[in-house]
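What follows is one structure encoded as structure tokens, with my remarks underneath.
Note that one protein chain of the assembly has been removed; the remaining protein chains are unaltered in position.
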């Protein structure tokens, strides 16, 4: 077992992928600049301008090029620096990448991976959003948002091997998170959730960065009070594997859903609705949801701290559901 | 009481609004072409090119111009011919219109109304979508989707009088729907739902075009079998007034949610989640959701008929919940 | 078609056979579409139907200058391009009828004709988007060191949205083998060109990218063919993309629903006197390239083929219901509960 950061895990898998002739990366400031979050730092020097394609600031173009190249058999990795800028490419992603295979009766495939970042910290209203629910809503897309270095690596590989367009969501505040990576080859499939922690008292359903916050809270509650929270890391939000969450929820009858997105009309609504629907006979208490406060992100730290998902808010939700 | 179609109701309110010096309409083919769905037909001749502004095919531009003009005190009506094209303006709508007031500490307001259409019928994958849940997710937007001529007129007026950006969602298959319009002045507020039908057996929560389908089914079930379904028309999906739906649901304990959108991660997930959460002690059966089958829209009628929301599917859901 | 030894200077080195083939295609497009209109009126075809009538010379002139290995991607007004590329008219009409035998299995309809086996990458209905995909195809061709070019079709109204300009910049930066063909028919839906764009000679927009560009009479298939040959040679030799503007006129409404309030009947009649199909017919006959009899025979054959496609479509089974549960993904993964 090697210990790696999320950044290192991604870099190592990107290198693996770049061995394939069909693979190139296109995105803003991935080359000369050295990569905004360091994931592709040094790659331009190593792989050259054909494989590491610095793009103009034209997000629709980056995705359109990925789609067209994918149609012709390439395996493009399109990087949108921040998911906030992806709105400029929503037409390409939703009207095209997601539609090609179906609309043309299966004649065209679009094996493109769109790497992008969620994240926040004093970045104000237009640089701190999560559009996870928007992507998750669209048939034709697969949407992956891993939480650990090992999952990052394996799911990135799975995304690259998949013939369908995959939205691969990273997180700016998670690149430094460390974890173990198996030495032997291992596989994680798209659309398979994971039990991050067993627990008999309550089920936490989450994915991406909040997994770590939930782990922290769960460990503390376990040590200090003997409360045992199960944590289900969904890993993929389209298609969504609810089997493990439901299995746990049918035992605990109580659940908290924790995601980084505004609290209404988010992925958490779908998660909660499915828990209720498919475990209707096991409900012990209303499910609590923890997400971003429903306001645009303020710049000031004292305010932002109260908008985001924190261990304290997760704990409060757990206590409420257990009460 | 005059009887009007949705189209006529909108035309009459647009005329009222155009009396205001601050109001203009900008959009594609609203003038020379005579309006895709006839809503602004003849307006160019009547009001001239300053007020009826035919725009190039540049959706981001249409909204950006609306935002800028609104900042300076105008009351622009921006028309996006089909909501499918709005993806090209998502940056303007979500990163800007929705943010201005908050991000600048209340100094700037953006009283813009974005009129657009949902709709489908043999239009295939890129011309038949609903993005209601995407708009509803965004703090800073108000999202209105009325179902009747009277509500169209009154809520359009309310949207124009509102200082915030409003997404006003019409429906291509509803322009010909008729209804009564009060002769006396009347008001409908943004964010207030409506009991479209009383009923003690089951609660249907819906909005926009499916309201009419639900009414049809409910009337039939009432006449034929004495089953009484309450129908709650939300009218606004951000902010969402769940009070009437909850009031009814707390009586019936059974609900069906009917909306025109893909069935996962939609507005219906939020509606269902809120019903469960806030009426937890009144649940008699899992809530059924009826929406679009989760595939891109096929062109062929025989397939499309099975993708959309139909009276038959609504009825089946009702029976399942009552079973 | 590839160019063969010169026959006539006036005909860009095209042989009589080739010229007659061009006429045949123009006629087939015209008659096929007249059937479409009829079938739309009879509700056999639904949705949006955008006819190409009047613009035939553009598709035939441009696509005629390509090799079969070259790629085509187009917009929703795609019947002409599909037929000029030689797609099976049976499959096309069946697609319009929403039948299982359609070119996209009945899932796409008029706006989304396709045949990947003929390097025809489909019609797209969101203005401007496919221009960027064309750049993606061009990028792939370059990375794969292939000798082909890609041709992308769009209208005058499609040169005002951002995606057009992003495509211009990307293709020029990468010296991609993309031929942008703008069919300037003077209207974007019902909005006259003077209302929708600040520079009405579309080819001039290439200046902002130092891109090669040219304007040609799109009603003249030979002039269009020659201009395209030049563009293709340039792009194929690795010098970069070209913007070709073909000026033309559409005789029918924007779509089948259009009441055409934005132009006078006289204007349309005026243009009809210069109908590219009629003009080309007369020219070939006058110049002795084709006889009146040959022309009539071509027209009759086209009628037979078009009617055959209607019959084929009519008799075909409806779209397969498997598409209600399949096809969204190439690699489907069931959600688990």
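Residue numbering begins at 1 within each chain, and the chains themselves are lettered A, B and C in the order written.
By definition in this document, a residue touches a chain if its C-beta (ideal position, glycine included) is under 8 Å from a C-beta of that chain, and two chains touch if they have at least 3 such contacts.
Everything numeric in this text was worked out from a predicted model, so none of it was measured.
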- Shown chains touched by the chain that is not drawn here: A, B, C
- In the whole complex, of A:85, A:249 or A:276, the residue touching the missing chain would be A:85
- Residue of B:246, B:272 or B:287 touching the missing chain in the full complex: B:246
- Message: Please identify which residue in C:24, C:130, C:205 or C:252 touches the non-displayed chain.
- Response: C:205
- Query: Touching the missing chain, which residues of subunit A?
  - Reply: 28-29, 31-34, 36, 54-60, 84-85, 88, 121-127, 264, 293-296, 298-303, 306-307
- Task: Pick out the residues on subunit C that sit against the missing chain.
- Result: 160-166, 168-169, 172-173, 195-199, 204-211
- Query: Residues on subunit B that touch the omitted chain in the whole complex?
  - Reply: 24, 50, 55-56, 58, 60-61, 63-74, 76, 91-92, 95-96, 100-109, 111, 139-140, 142, 162-164, 189-191, 239-243, 246, 274, 278
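As a working rule, only the chains that are shown with their structure count from here on.
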- Relative to subunit B, chain with the most remote C-alpha centre: C
- Cα centroid separation between subunit A and subunit C, in whole Å? 41
- Note on the structure: subunit B touches at least 2 other chains through residues 84-85, 88, 124-126, 264, 294-296, 298
- Query: If you look at subunit C, which of its residues touch at least two other chains?
  - Reply: 104, 106-108, 112, 124, 126, 162-163, 323, 327-328, 335
